[in-house]
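Excluded from the complex is one protein chain; the other protein chains are retained at their positions.
Think of it as A, B and C in the order they're written, each chain with its own count starting at 1.
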Amino acid sequence: MQLGLVGLGKMGGNMAERIRRAGHEVVGYDRHSEKRDVTSLEDLIGALQAPRVVWVMVPSGDATRSTVEKLAGLLEPGDVIVDGGNSKYTDDQIHDVLCREKGIGYVDAGVSGGVWGLENGYALMVGGTKDDVAKVQPIFDALRPPEPEDASGQAMPGAGFVHAGPVGAGHFSKMVHNGIEYALMQAYGEGYELLAAVDLIEDVPGVIRSWTQGTVIRSWLLDLLVRALDEDPALDRIRGYAEDSGEGRWTVEQAIENSVPMPTIAASLFARFSSRQEDSPTMKAVAALRNQFGGHAVQAVRDQEVERPA
Amino acid sequence: MQLGLVGLGKMGGNMAERIRRAGHEVVGYDRHSEKRDVTSLEDLIGALQAPRVVWVMVPSGDATRSTVEKLAGLLEPGDVIVDGGNSKYTDDQIHDVLCREKGIGYVDAGVSGGVWGLENGYALMVGGTKDDVAKVQPIFDALRPPEPEDASGQAMPGAGFVHAGPVGAGHFSKMVHNGIEYALMQAYGEGYELLAAVDLIEDVPGVIRSWTQGTVIRSWLLDLLVRALDEDPALDRIRGYAEDSGEGRWTVEQAIENSVPMPTIAASLFARFSSRQEDSPTMKAVAALRNQFGGHAVQAVRDQEVERPA
Amino acid sequence: MQLGLVGLGKMGGNMAERIRRAGHEVVGYDRHSEKRDVTSLEDLIGALQAPRVVWVMVPSGDATRSTVEKLAGLLEPGDVIVDGGNSKYTDDQIHDVLCREKGIGYVDAGVSGGVWGLENGYALMVGGTKDDVAKVQPIFDALRPPEPEDASGQAMPGAGFVHAGPVGAGHFSKMVHNGIEYALMQAYGEGYELLAAVDLIEDVPGVIRSWTQGTVIRSWLLDLLVRALDEDPALDRIRGYAEDSGEGRWTVEQAIENSVPMPTIAASLFARFSSRQEDSPTMKAVAALRNQFGGHAVQAVRDQEVERPA
Partner (left out) sequence: MQLGLVGLGKMGGNMAERIRRAGHEVVGYDRHSEKRDVTSLEDLIGALQAPRVVWVMVPSGDATRSTVEKLAGLLEPGDVIVDGGNSKYTDDQIHDVLCREKGIGYVDAGVSGGVWGLENGYALMVGGTKDDVAKVQPIFDALRPPEPEDASGQAMPGAGFVHAGPVGAGHFSKMVHNGIEYALMQAYGEGYELLAAVDLIEDVPGVIRSWTQGTVIRSWLLDLLVRALDEDPALDRIRGYAEDSGEGRWTVEQAIENSVPMPTIAASLFARFSSRQEDSPTMKAVAALRNQFGGHAVQAVRDQEVERPA
């Protein structure tokens, strides 16, 4: 089938490649990329036969909003817009209303796979009506991993793709995926730090590597940690500084909204915040308080011991 | 080679089976099991040719302590005792002194794999001297998973086995493994709960299943969660009650001992404690305080709203 | 001066009383209360001389929104509306725009003090322009605690009242106050639970009481905990169930919005969520996973030990 693809960055470019390998025609547009096939959204629409499917793969927020709005003004009833970026699920619900008014279908697709997706396939979590999803299904089938099987070698129908519910359900599922991802990474990190903190463990990378087979905690992330330690055995070349891209925050916000206790994912998010602080105002206050009741002058705190039997 | 094996429970029995399949001779002893080959530790020792290797696979704590003490009284210099149970690493250090005095070698082996180990192999984390470990290596090779490869299909030498350091390093590594395990399970649990809490997600098991291929968070535990949801899609038949077997506690204690921040593993441990409480004394105190400053009589708290603009 | 007061519930009624004791005239309106002086908002406005100050003390959300909208339609340029309820600070910013268009002033006031406020005074955190705040100042002075002094007996100008910034700053400050409150209560609760968990402490209420004088952790909340234990020494008559009224959630949401690590306040909020759950879906998933890798049939989990040396 034909697919219009808006956004040919690292993710979009690789996805176009994978879709083409599966035998589909991709007409790509990007404001800047030399890889683009057309030079405007109008030309993109013109190059596609109705009913059209246009996949939006641009940064979430303003860029996605404005692209969806423009497309909604250009497309015709029966066409479908897919947002494959990292949008907040509430944005999808707004976009859906916008499209629905014009008879245009809207599908949100959470996409996981990163730079490995071109070869391994992309996991897809999708939201929308049954009919709209069906129109995009050949593309989803091209993108998703080819032969799903679980780690025990059993076939797992449904691995790598889900139609999770109505519009928003795809990005909501991807958001939760990323929240979990934060906590998994933090958990491995904490274990790594403890191993590295004791003299008893003489081969920290070796211990991590041993876990990749036969254990309860084996995973793809653990394999990646082994790779990282192969390149930099004590992680000397990397700072303990981690950005976050929104989904972790949204996950905890949704937990709060729904009264769901979420201690590990929240702790992982806070650890990222801390990792980016030059100094911690909270701990300044704690240090100041210890000074106050310990009776020491407030100055360079590091050089004093202000605790007391008291 | 020959191996003496003390403890033929679920784990020990399966391990004996796997070792025999690899062509080794196992002489098994157990206080109760019908599977035992000999009826006393003395007979076990008598059935083995020096230098002997005796693997202890009994509950950690008193049972392991008393078994190691008895064996140390029976074995000869040059023999080796392996503790494959879930001992605390400090116990190993005590056992090592005990054995060393008599010229007997001591090796601690953390074993992961559960009921899947018989077929898939057991991951092994080992502590001891180079010489002692070498004496047991054929058994380790029989137990460990056969063809290590990572999830990307690349060979991973070292997957499934590590000689982590001196005595204690094996169980310390296994302890950290289990601590991580707690947090990974908690992370998936929190994500599951959020998905299940919102109407938007119409197919919660489907979302979980979709994550098993192509995503950042795919893992063996995730595959197991899919299996659990296949059997009980809303987990209606299972209570949210989780025991802990010691390693999680020891991991957090070691974090404290070594000044390692460990928020997610600690949170996972505390969640297990909470899961076993009929009611929370902490929250009783919180509820009592809200009553006090809200000015309500203390009674069945559930039926009142005691918060205030205050 | 004259004050119009909308909302004569527990808080509003006590505040009216305190303001009257200070010599001001209060015209009170409430949809239901017998204490009301007038029977409509129109009559309330009619009973006040311009420039008017009308204090809104109704539930946050819809009730406050609709009251402010009605008042904005009835009042005249130069009048001032004060929202003394528990509104979210973003609501204030919306209300401010609404009032500003009509030349009406808007002030938000976070009020703390609960049932103790009538006698002890109410702490006030206020947001608005300098001019608008000045118009309400006599009322603020009537409400706030009379003779501020710190626990050491030193005078503390500013204790009990602050003009924190522009509109929204009052409720934002009150929101953070309540977030801190959650964590303080949780901290005392955790300490209480540990004391109560060990046989060593023979007089738990006595220990708590001893802390109320001379210690680092003495506080009003601690005094209240003593009162609660006086009434119910083992808290047997109270369930560990705690509602939350919004500010705790908003505090953590704002922390996320501003990249502020907030582990203790978030943990306190999650503990409240947990306290209200019949069973924990997260821990169901954890229990299910332990079953899966321990190889036990899924059933009443409590009766089995599924952990393993594995």
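One rule holds for everything that comes next: a residue touches a chain if its C-beta (ideal position, glycine included) is under 8 Å from a C-beta of that chain, and two chains touch if they have at least 3 such contacts.
Computed from a prediction, not measured in an experiment: that's the story for all the values here.
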Contact residue for the chain not shown (choose from C:10, C:70, C:100 or C:177): C:177
Omitted-chain contact residue, chosen from A:18, A:52 or A:272: A:272
Residue of C:188, C:241, C:273 or C:293 in touch with the missing chain, whole complex considered: C:188
Those residues of chain B which, in the complete complex, touch the missing chain: 216, 249, 252-253, 256-257, 259-263, 266-267, 269-271, 273-274, 276-277, 280, 282, 293, 310
Residue numbers in chain A that touch the chain omitted from display: 10-11, 57, 60, 84-86, 111-117, 122, 185-186, 188-190, 192-193, 196-197, 221, 224-225, 227-229, 231-232, 235, 237-245, 263, 267, 271-272, 274-275, 279-295, 298-302, 305-310
Residue numbers in chain C that touch the chain omitted from display: 89, 112-114, 116-117, 120-125, 127, 144-145, 148, 150-152, 156, 158-166, 168-169, 172-173, 176-181, 183-184, 186-188, 190-191, 193-195, 197-198, 200-203, 206-207, 209-223, 226, 251, 254-255, 258-265, 267-268, 270-271
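Here is the rule we use: only the chains that are shown with their structure count from here on.
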Any chain that touches chain B and chain A: C
Rotation angle (°) superposing Cα atoms of chain B on chain C, nearest 5: 180
Residue numbers of chain A (touch at least two other chains): 216, 259-263, 267, 270-271
